[in-house]
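A quick write-up on the structure given underneath.
Only one protein chain is missing from this complex, and each of the others stays in its spot.
Right after this comes chain A.
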Amino acid sequence: MTDATQTTPQRTAAAMSGPRGPKPRRRITPSNIMLYSILFVASVYYLLPLYVMVVTSLKGMPEIRLGNVFSPPVEVTFEPWVKAWSEACTGINCDGLSRGFFNSVNILIPSVVLSIAIASVNGYALANWKFKGSEVFFTILIFGAFIPYQVMIYPIVILLREMGQGISAVTGTDFRLMGSLWGLVIVHSIFGMPILTLLFRNYFTSLPDELFKAARVDGVGFWGIYFRIMLPMSLPIFVVAIILQVTGIWNDFLFGVIYTKPDTYPMTVQLNNIVNSVQGVKEYNVNMAATLLTGLVPLVIYFVSGKLFVRGIAAGAVKG
């Protein structure tokens, strides 16, 4: 070490005075100002309506009539929230949104579980166990994602009716799929299939092929590889699928209004019925509270699993 320093030639003053170390970065530059102002405007644009909704839902009706939409509530009241949850009337039922909430939960859980279970096995088979015509099968399945829902509505009505009658005939009971929660579960599972299969196939394709080969040498078959090798490695993509399905099914209105009846309406349909009722006074605070309540589930899911969501999307996208 000492030898090295001794042999270093004397540095000139000019060589010492030049730039050295990390290049200094300015915080305030035109591009930064531009960037942050756009971000600010965008967030205001999205947050302002939410703010108005929250504020309005906490006001009493007299205060709302004053017309100061943006002013915070003078007297905070949770009355509208309680009313929206348990007292608001839709048709003959006056038990609020709670009925719709539990209907939605009853639709949501089996639909999400069923669609993800089937789609993940589909995706795994299409990615790793290529069979003759598997590419054609996959193409047809993906094509399904582009068929507009509207053309499917009536055929599905007939399908559910016939399936229900078939089951009734076999079991000797009066079983109806059309108008029941189970009918809707089937519809949601089918319509989730194309996009979820695509998602899972791309993810499983991105996993190293040699891992699959190693497992085959180690003597595990189709299900063994799926459950013991692939599943433990695919948490991120399952989170993505759950988020997609939960938000999609929770926010669904079209299928809910068509394939169920008033007793089994999901929350979104019920919300619509509360907000759009034309009789009596428009209770803006109750409407706002009801809307916020309905939107709460997807919101919570996003906040809880946001990080995993991004990771899963990225993992599927890199090597699709």
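In this text, a residue touches a chain if its C-beta (ideal position, glycine included) is under 8 Å from a C-beta of that chain, and two chains touch if they have at least 3 such contacts; residues count from 1.
By our rule, contacts and distances are computed from a predicted model.
Asks: According to its UniProt record, what is the protein name of the omitted chain, chosen from "acetate--CoA ligase", "SSS family solute:Na+ symporter", "ABC transporter related protein" or "sn-glycerol-3-phosphate import ATP-binding protein UgpC"?
Replies: Its record in UniProt gives the absent chain the protein name "sn-glycerol-3-phosphate import ATP-binding protein UgpC".
Asks: One chain isn't shown here. Among A:K213, A:K261 or A:K282, which residue touches it?
Replies: A:K213
Asks: Out of A:P22, A:P232 or A:G280, point to the residue that touches the absent chain in the complete complex.
Replies: Answer from the full complex: A:P232 touches the omitted chain.
Asks: If you put the missing chain back, which residues of chain A would it touch?
Replies: 208, 210-211, 213-220, 224, 229, 232-233
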